[in-house]
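Supplied in structure tokens, the structure appears directly below.
A single protein chain has been omitted; all remaining protein chains appear in their positions.
Should a chain be cited, it is by its letter among A, B, C, D and E, assigned in written order, with residues numbered from 1 in that chain.
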Amino acid sequence: MSAIRTPIEYNDASPEVRAVYDDIMATRKTDWVNNFWKVLAHDPASLRRIWTNIKEVMGPGTIDPLVKEMLYIAISASNGCRYCIASHSAAARAKGMTEAQYSELLAIVGLANETNRLVTALDVPVDERFL
Amino acid sequence: MSAIRTPIEYNDASPEVRAVYDDIMATRKTDWVNNFWKVLAHDPASLRRIWTNIKEVMGPGTIDPLVKEMLYIAISASNGCRYCIASHSAAARAKGMTEAQYSELLAIVGLANETNRLVTALDVPVDERFL
Amino acid sequence: MSAIRTPIEYNDASPEVRAVYDDIMATRKTDWVNNFWKVLAHDPASLRRIWTNIKEVMGPGTIDPLVKEMLYIAISASNGCRYCIASHSAAARAKGMTEAQYSELLAIVGLANETNRLVTALDVPVDERFL
Amino acid sequence: MSAIRTPIEYNDASPEVRAVYDDIMATRKTDWVNNFWKVLAHDPASLRRIWTNIKEVMGPGTIDPLVKEMLYIAISASNGCRYCIASHSAAARAKGMTEAQYSELLAIVGLANETNRLVTALDVPVDERFL
Amino acid sequence: MSAIRTPIEYNDASPEVRAVYDDIMATRKTDWVNNFWKVLAHDPASLRRIWTNIKEVMGPGTIDPLVKEMLYIAISASNGCRYCIASHSAAARAKGMTEAQYSELLAIVGLANETNRLVTALDVPVDERFL
Partner (left out) sequence: MSAIRTPIEYNDASPEVRAVYDDIMATRKTDWVNNFWKVLAHDPASLRRIWTNIKEVMGPGTIDPLVKEMLYIAISASNGCRYCIASHSAAARAKGMTEAQYSELLAIVGLANETNRLVTALDVPVDERFL
């Protein structure tokens, strides 16, 4: 049993895993699969389940695809997930995010984390108008 | 010295604090100030400083005002700040967020928190294409 | 089996639990025990173990007792533990924390949470001089 | 004063530190000590205190030793502690955790982090039956 | 548009939502549905999606059902989700968790959160044997 889970490349993957890789590439209109899926592939059931969730939640809906990527970046930065920040920043840029927008996004991430803690520390009562 | 910091109402506020309250209401084109600022007002320097930051970061820029509120909600939900979720959800709704968009936003918040931890647990190496 | 763990009062406590309560009161030179210990008392081994740790770490050392309480508040505010903020703020005030100091402490809590996320999002390389 | 705390090897350790190393190896029936303890050894009082806690909490009790390691992994993954995930995964594997169990554990870590945020964002009222 | 999302009772639910409620009750062999699902029901797509995930991940597998609930509690306590702690503690008790086991679980939650931060603060290098 290997202690580390290395990415499973397409050529080494089972038919079940390949089917998910194929769907990822077809959905994203691209010819490669990023490491998250290749590492998750050690557990085909999770690979399929998580991809199904991502496809449904990040797919067409009422929120703009670029905004969805920006939301993902904001959460990943708050949680400290370096890989997630890198991958979703790349996706956001591919969808048109400008450097000015990225700077503005980071400013909001920082400020929200600041005011979140001030509110928590001060135990601010929720205004009636917000209920 | 009071153990609890109660909201300071306009009529009980110092001229320094009132000036910030006035600017908040003028900037937001509204006639009231929410509890966060009224509790923060016990420390006029922080009140002025934080408001200056919020005004600059949340003001006109390259990201749509509604999207800015949605980013704030996403971060507040990840951080578990109940007041912040309530206040920024109210602001987002006032700026036109639909129930369908709110549901989609929550779905992204949940899923990003899930995949952030999977990535972290699996210590996924960052793809060269992302660098 | 009760679903909720209610505070165990001195008169209802076992001799083992009373011994810890007595030591808490003697160490703190006070005549009461706060709820954290009374709830933890459902598990006497944990009560004793955690109290032993707190007594050693928060006792006399090279950091001023008031500063220790301020560190506890800063961490509790970042973690969102309402009870912890309340109890350690009370302890800090009893040890002489002024309102001005509390305001300054909260400002640092907010700002550190902001810059922590900016640094993480930007993946800032550690300066050689810091190593 | 060194800026970095390097692991202190057995041969360079004080008798006080060696005594803890010896107890770690005897308790774990192994002939080596992992880096966490060797770095913590710069502060012998903390080394002794933390080891005493780990020995008591992770030692024989009513929860199976493998389950204890799995709980540690789940928390470490949620907190983003890379070293802790690596060390407790190794310990869990040594205690018999299969790859299938590890996959299932990771799936729970991801899903719990998702639903935790959904519950928080939605401010779900606690059901009476749970109280 | 209501600011708050109140639980949707069975009698007020759409056929799509009722189908999920029915499956929850059938799977759990119980006659009621807890508030999490009833609040999530405002977004039927998320209700169905999250329930499908929970059913797959928390269902029969290689980890004991009680252990799965304990993992959920450990994560929820680390994340500070009060509702989640209450609901999964109830589930764990229904599956046989004793008070002694619950105490032991809480002790691990506390200690893991302590050592996670010590490891992070000390930037402990991962031992080669763990890789």
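Everything below uses one rule, namely that contacts are C-beta pairs under 8 Å (C-beta built on N, C-alpha and C of every residue); 3 or more make two chains touch, one makes a residue touch a chain.
From a predicted model like this one, the values you see are computed outputs, not experimental measurements.
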Next on the checklist: With the missing chain put back, one of D:24, D:50 or D:106 would touch it. Which one?
Outcome noted: D:50
Checklist outcome for this item: Of the candidates E:8, E:40, E:70 or E:85, the residue in contact with the absent chain is E:85
Checklist entry - What residue numbers in chain A mark contact with the hidden partner chain? => result 80, 86, 89-90, 93, 99, 103, 106-107, 110
Checklist entry - Considering the entire assembly, which residues of chain B contact the chain that has been omitted? => result 3-4, 45, 49, 53, 56-57, 130-131
Checklist outcome for this item: Per the touch rule stated above, chain D touches the missing chain via residues 1, 3, 42-43, 45-46, 49-50, 79-81
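Just so we're on the same page, only the chains that are shown with their structure count from here on.
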Next on the checklist: Count the C-beta contact pairs for A-E and for B-D, then tell me which is higher.
Outcome noted: B-D
Checklist entry - Centre to centre, by mean C-alpha position, how many angstrom separate chain B and chain E? => result 27
Next on the checklist: Give me the residue numbers in chain A that touch at least two other chains, ranges are fine.
Outcome noted: 3-4, 45-46, 49-50, 53, 57, 78-82, 86, 109, 111, 113-118, 120, 122-123, 130-131
